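Removed: one protein chain of the complex. Kept in place: all other protein chains.
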Amino acid sequence: MTHATATANLMHPPAPAEPGSGVYSNKLGMWVFLASDVMFFTALIGSYIILRFGVTEAWAAPGAVLNVPLTAFNTFLLICSSVSMVKAYAAIADGKKYFLRAVPGKMLRDGGLKFWMLVTIICGAMFVGVQVFEYIKLVGHGFTPAGFREGSTLAEHAVADAVRFGATTSGLYGSSFFTMTGFHGFHVTCGVVSMLYLYFTKVLPEKYSAQDYRGIETIGLYWHFVDLVWIILFTIVYLI
Amino acid sequence: MTTVAHAPSATHHGPTSFWRKYIFSTDHKIIGIQFLFVSLFFLLLGGLLAMQIRWQLGFPGQPLPGGGILPESMTSGGVILPEYYIQLVTMHGTFMVFFAIMPLLMGVYANFLIPLKIGTHDMAFPRLNMWSFWLALTAGFIMLAGFFVPDGAARAGWTMYAPLSARPDLSGATYGQILWCISIVVLGLSSVLGSVNYITTVINHRAPGMTWFRMPLSVWALFITAILAVLALPVLQGAAIMLLFDQTIGTHFFDPIAGGQALLWQHLFWFFGHPEVYILILPAMGMVSDIIANGSRKPIFGYHSMVFAIVGIAFLGWIVWGHHMFMSGMNPTLGSTFMVSTLLISVPSAIKVFNWLGTMWRGNLHFTVPMLNAVGFVAMFTIGGLSGVFMAATPVDMHIHDTYFIVAHLHYVLFGGSLFALFAAIPYWYPKMFGRMMNEGIGKWHFWLTMITYNLVFFPMHILGMGGQMRRLYDPTQYDFLKPQQPLNEFITIAAFALFAVQLLFLFNFLWSLKHGKKAELNPWHDNGLEWSLPSPAPHGNWERAPNVYRGPYEFSAPEAGSADFLPQHVKLATDKEPAGSLPR
Partner (left out) sequence: MHWWLPTAASTFAGPIDGLFLAILIITGIALVIVEVGLVWFSVKYRARPGRKAFYTHGSTRAEVIWTAIPAVTVVALGIVSNHYWVQIKGRDSVPPNAYGIGVHVKQFEWQMTYPGPDGQLGTSDDFTVRNQLHVTVNQPTVVHLTSEDVIHSFFIPQFRIKQDAVPGLNINAWFQATKTGEYEIGCAELCGMGHYKMRARVFVHTPEEFAAWMAQQIAGGSE
């Protein structure tokens, strides 16, 4: 048995062996991992729902404390990155390993894997950047995981309009906001780092091909999951 | 009959350094063995913590022998202090659950057995597997560090109820509590990543002919347990993070003064916690099934029922968590619903016990050390399971909740259950791990002495609980209603010292046999599993080519077996057809 086949056997099962899921292992593994991540966010989001609807006092009105327009733009950015992820997947499925290629008769050049993957990474990194900026601004105004900091701008607003700012529930508001969005941001960061790693070790050296682009599909699954969680978070944290 | 296995050639990877081969290994068998050594260490540590607990309960206020070496923060004149006592009970539970039993069952046997028993080279993701081990070891160090930081280790019980656990000013523990949370998050990641591997491997990497219903019950149990782990651990991680933030950055999840809810912790913890206890028993049940069938020289009785029972237990395990909270102040109607689901979950466990009995019935029973311990498991787990019925009946639970009746129950299922199963599994698969046999004579002494001392320790705890002795109590003699029972506490303590001493026999046997045990043949137990077709110890990569599987794992004493009383899964008889997908021979 050659070294190549031996290594091949080590990494993949002899196909078809005993029919399994019908889905290659990296993808199956990612689905299982995402199931665990669903449970993690369920614990956080479920707790938020229980706590928020367990208090009798006013909860901060949407937009009172948080910058909804900026975060709406950020949401749009993340959705764009999911779209570009799909474009990257489609590109490599067609074997387009390149960055950009001129297409006769068309004004815009055609994007390959290298281009669309880079777009995804940049959009993802920008999302994190905007969120960090948002955090800095919020803390500067006095919004912390423990609630409104004494003597801060927000604390003063809260005194003036306790209902709109959810003065008495600000501690819980801060606790749940920073924990949920923080861990989501952490997941996005891990995604960006992973994509960067793949970009430099596999995408640029053109190791993916139309015959084998499993890594792209696998990271794509993770990325779409992260996007989905954000849409839920954005809705229940910023809009409601 | 026995196929000579072809070891993959040494030029597979080129010569591997000692570090890549034994320390930073991606081989599932080495990783399993790494987990084994580390977990046995934590088991020993957990036992040492228990000895100190028993000293204080048996002889409250007496100086601990050798207590002088402990610092002033833990003992005063050698006498265990209350603040140290509650660290002891907390860390005993924590180490035993998270760093001994869970990794011994999953880290060791999911890793070691799954690829071997389903006929593949290694796990689906060998490097991820290696990360699982190192994360678990890191978590272990973080947890250990709790004893060495200012103010000492976490001390709100292994169940960490908030707000006590969230408020250093109320518990007295600062860094120790923080380290507990961090360790749990890291350990959770280790478990999740490990489970991703186990699940993917079982689904996608079974050898040709290894259909779902030809898998051994040990693999079924490990597979279902991995699903439980992958879904339950993240909930604990979430809870631990919320607790960590309450302790450090001023959040208020569990602080009622700021709108948080104390009961929220309990719901989160037990939503994880109940599936966790099934994680701690199902693999044990699976391995016991394999060993009892082997020891009885008979197929497992009711294989399909056994599979459905495992699935049933796993499924029902998600909807019983409230039975830990009957007295918590939650809505009493929830008490009723959780009582129903809790009573129902006893049924699949009962089914399993009867099927083990059925397996032994009319068998040809060989009482090797593994078989003795496996039968001991059934005997002890039955007691533990039946004592659970008392708690499930909520009015009775009013009296016995948070008493030593519960302590008795949990130790009967975790020690009498899981640990006895490990006392069976470790010698059973030892030859395939290390190429040698553990000493049978020492093993038999260990079994009988453990069986006696163990019951002397834990059975009387039912009586203590009935009498009302509460858990985590530094000094029962403070209460008039408990003073009459103090002689029983003393008795249990002495029996516990004896029990611990007997375990040193096992430890000695385990370590001594590594170098001096009888060299093992290919299939010392005449078992049918695929692993027994490989040399002892099994080589890196297991098989050159995946074996074909022609039958289920329990064809002992089958007529087709001829004069032998076993028929391995991979042996082809004239009447067998090749399975689909089989590789050319």
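To keep things simple, chains are lettered A and B as they appear, and every chain counts its residues starting from 1.
The rule is simple: a residue touches a chain if its C-beta (ideal position, glycine included) is under 8 Å from a C-beta of that chain, and two chains touch if they have at least 3 such contacts.
Note that the coordinates shown come from a computational prediction; the quantities given were computed from them, not determined experimentally.
Although one chain is omitted from the display, it touches the following shown chains in the full assembly: B. The hidden chain makes contact, of the residues B:R167, B:R206 or B:K432, with B:R167. Of the options B:P126, B:P299 or B:P568, the residue whose C-beta touches the omitted chain is B:P299.
Contact with the undisplayed chain is limited, among B:M74, B:M130, B:M143 or B:A156, to B:A156. Note on the undisplayed chain: of the listed residues B:I351, B:L449, B:A498 or B:L514, the one touching it is B:I351.
Residue-level contact of subunit B with the missing chain is found at 82-83, 86, 89, 155-157, 161, 163-164, 167, 170-172, 256-257, 260-263, 296-299, 301-305, 327-329, 331-333, 335-336, 339-340, 343-344, 346-347, 350-351, 353-355, 357-358, 360-367, 375, 378-379, 382-383, 386-387, 389-390, 392-396, 398-399, 401-403, 463, 466-468, 470-476, 478-482, 484-485, 487-488, 554, 556-559, 565.
By our rule, only the chains that are shown with their structure count from here on.
Centre to centre, using the average C-alpha position, subunit A and subunit B are separated by 35 Å. On the side of subunit B, the complex with subunit A involves touching residues 8, 11-12, 120-122, 124-126, 128, 192-193, 195-197, 199-201, 203-211, 230-235, 237-239, 241-242, 245-246, 249-253, 255, 258-261, 264, 267-268, 541, 544-546, 549, 579-581, 583.
The part of subunit A that touches subunit B in the complex is made up of residues 1, 3, 6-7, 9-10, 13-21, 23-25, 28-29, 32-33, 35-37, 39-44, 47, 50-51, 54-55, 57, 144-147, 168-169, 171-172, 174-176, 178-179, 183.
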